[in-house]
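What follows is part of the complex, with its chains left where they were.
Which chain is which? They are A, B and C, in the order written, and residues in each are numbered from 1.
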Amino acid sequence: MALRDARVTLAHGGGGRAMRDLIEEVFTSVFAPPGMEDQARLSAAALAAPGARLAFTTDSYVVTPIEFPGGDIGKIAVCGTVNDLAVGGATPLWLSAAFIIEEGTEIALLRRIVATMAREAEAAGVRIVTGDTKVVGRGACDGVFVTTAGVGVIAPGCEMAAACVRPGDVAIVNGVLGDHGATILAARGDLALATELESDCAALGHLMADLRAAAPGTRAARDLTRGGLASALNEIAGAAGCGIVIEEAALPLRAEVVGMCEILGLDPLYLANEGRLVAFVPEAEAEAALAALRARPEGAGACIVGRAVAEHAGQVRMRTAFGGSRIVDMLVGEQLPRIC
Amino acid sequence: MKFASEFRDPALAKALLAEIARTADEIGATKQKPVSIMEICGGHTHSIFRYGLDRLIHDGIEFIHGPGCPVCVLPRARVDECIEIAQKPGVVFCTFGDAMRVPGSTLSLLQAKAAGADVRMVYSPLDALEIARRSPEKEVVFFGLGFETTTPSTALAITQAAREGLTNFTVFCNHITVPEPIKALLDDPHMCLDGFIGPGHVSMVIGIHPYDFIAEDYGKPIVVAGFEPTDLLQSVLMVLRQIARGVARVENQYARVVPEHGNTVSLAAMAEVYEKRPSFEWRGLGEIDASGLRIRDKYRAFDAEEKFGIGYAGVRAVVEEAEGCACGAVMTGRMKPPACPQFGKGCTPEMPLGALMVSSEGACAAYWQYGGARAAE
Amino acid sequence: MCLGIPGQIIAITDAERMAALAEVSGVRREVNVACVAEGPLEALVGQWVLIHVGFAMSRIDEVEAARTLEALRDLGEAQEALEQMAAGDAALEGRA
């Protein structure tokens, strides 16, 4: 226990003994990366099958507050990158984790984040094999930023992509929408809203594996993060060159999420999620897909929300509960709370 | 959601649509010769597009989208003044999210924030007041924006600030009133409206009688309406029935929320803090007499215009609206958004030229976002 | 303009500042109740109000709400009756 400070100081970023102590005690003692080099060296056997491909993705995580009901930045950082691998059809294998830490951050907070990451990685069946820490002066970052990158393997023959979606395919989501976005809005405190909501943050690697096993024809999946379901569907419609129609009445939404949206004038279709995905499967496999999703806790709320259609290529439309119809466009920027 | 979901029932809507169709046929309304009904309030515009009512309703009913979006009618000069205040050192400029993207002559508030101004979005004037309490070293300015619905809240925030003796809280008052622009519209020789959907939430404050002149002086029916889809359809039906019967009255579809004479406390608070300006500039409509409010002398310590010598208390810059902007014509119902030569070209939600493209209540943005234009095959 | 939303007052939080807790579908926020405060503040608890920018602007009149819905339902029934008649006519005429 060389680390006796309660808070991170600039000395912990200086390349000396204080940094080494911080890294060893807080990070590598928990993540237990293989080897002692500044690079993980990993058996490539999992990638050796002829035709297997390597999947590689990254995301930075900057959530405020850093800890929130249902998770913390570490949980999102592991789940988000696992999900980016999984929705593309890859089996997630390894993660890197780079931390940018503001001077003054409590070391106890770092320990909690790291513990979350280790737990989530284990549950998701991935290893955090390499990492980095940087310390910046007070006011030069907002607490802690985490950037993860992920490497996975795509089995030979697996070809999931938005461009593969065909008219007639069914759009399935794995549960209620917008819990994460609404939770964060409330947790930030500046709108003075209180809810019992918890983030939906979850790793979806196992769920995707089960889905692909049950519905091998699955065309494409997307995790619903910033921009919500609406943005993911717009992306898919654009890439596939077909239209998508969703049913307002079929959208799974919690009352609190709807309530918060009504108060702030937001549209839940655009709220962020961290444990939700939309998958497009051939109609014939829809039942099997639903059953596979519902068999896991993170897919318990799975339901069909719409389908791809040949008409209005590139456009997403929603049939309102009234039988009316409207375009569900991409957002321009952020959704801002409105008064009118 | 109680008092909301019940009024979103598709079965009830279906009956209403059928009855509307019947009544429309009865008075001979057709796509070629439609009955034109203006929903004054941007909230109604939003509901119409959100629920797709414009595409469900009988062909013979045409919605004309009125000037009732306080963001859309905010002139460029006023946005520039906001930014001028927000850029002063030590100022925390608090605003509703709606105003963030409205284009000024060079920047929006969102861009001014990116360029360094301390602009914060709040949900309530009370939140700005709380920031002022917590940051005595800062000068907190609240961007008071909105019609009579919102005006009492800033009035009450000011009286609260006065009670607490806060010296670092002011309101940049841009409150406007509904009846005056309606009168201006009705006086416009190009105008050919058959009836009005009246603003439900403004009316809960001012009651329904301020609209009497519409029925009495101009002979047009007006029905004060709620914001749920059956509220709107029912109100349309009520307008049509007045037309069918050849009468013009002020009716109240939204009686669960709107008292006939409005809200006493709100009206008193407004009267205490605000008084009419001689005239106020509206984007697209120009100066309209007695259509805006200013802070009374008694509360001038809380008036950002006075404190910073800006706006009507300073030298007002003449700021031309953007070239080619047809917002005025759209707002007065003379033009549909897609007919504007800028629509979707020089003017998109990403880079709005006119204010009607900014707010999701703006007619152009609603047409664009909900596909009023592109979906109209 | 003027986003407003029905909520229920569930507690008075600061009588002097006219502050109460309102709930909308399980979401709670402090609101100012000056505009709806006739009589003792405590009596507001349980009351449904129309909320705008953090202020309770109007009490919601449950009787009027029921009356409006009633009118709509009547219309709905009339409409059903009409439709059934139309369907009957169609059947009679062999039009599906």
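Some notes on this structure:
One rule holds for everything that comes next: contacts are C-beta pairs under 8 Å (C-beta built on N, C-alpha and C of every residue); 3 or more make two chains touch, one makes a residue touch a chain.
Just so we're clear, the structure is a prediction, and the values are computed from it rather than from any experiment.
Per chain type, the number of copies found in the complete complex of this structure file is summed up as A x2, B x2, C x2.
One rule holds in what follows: only the chains that are shown with their structure count from here on.
Judged by contacting C-beta pairs, the busier of the interfaces A-B and A-C is A-B.
Rounded to whole angstrom, the centroid-to-centroid distance between subunit B and subunit C, based on C-alpha atoms, equals 22 Å.
In subunit B, 1, 4, 42-43, 69-70, 96, 123-124, 127, 146, 150, 361 are the positions where the chain touches two or more neighbouring chains simultaneously. For subunit C, residues touching at least two other chains, in rising order: 1-3, 5, 24-25, 29-30, 52-53.
Per the touch definition, subunit A reaches subunit B in the complex via residues 190-193, 255, 258-259, 262-265, 312, 315, 317, 320-327, 329, 332-333, 336-340.
Interface of subunit C with subunit B (complex): residues 1-6, 8, 17, 24-25, 29-30, 32, 34-37, 48, 50, 52-55, 57-58, 60-62, 64-65, 67-69, 71-73, 75-76, 78-80, 82-83.
Within the complex formed with subunit A, the residues of subunit B that make contact are 1, 4, 8, 10, 13, 42-43, 49-53, 55-56, 69-71, 96-98, 100-101, 110, 120-124, 127, 145-146, 150, 229, 349-350, 359-361, 368-371, 374-375.
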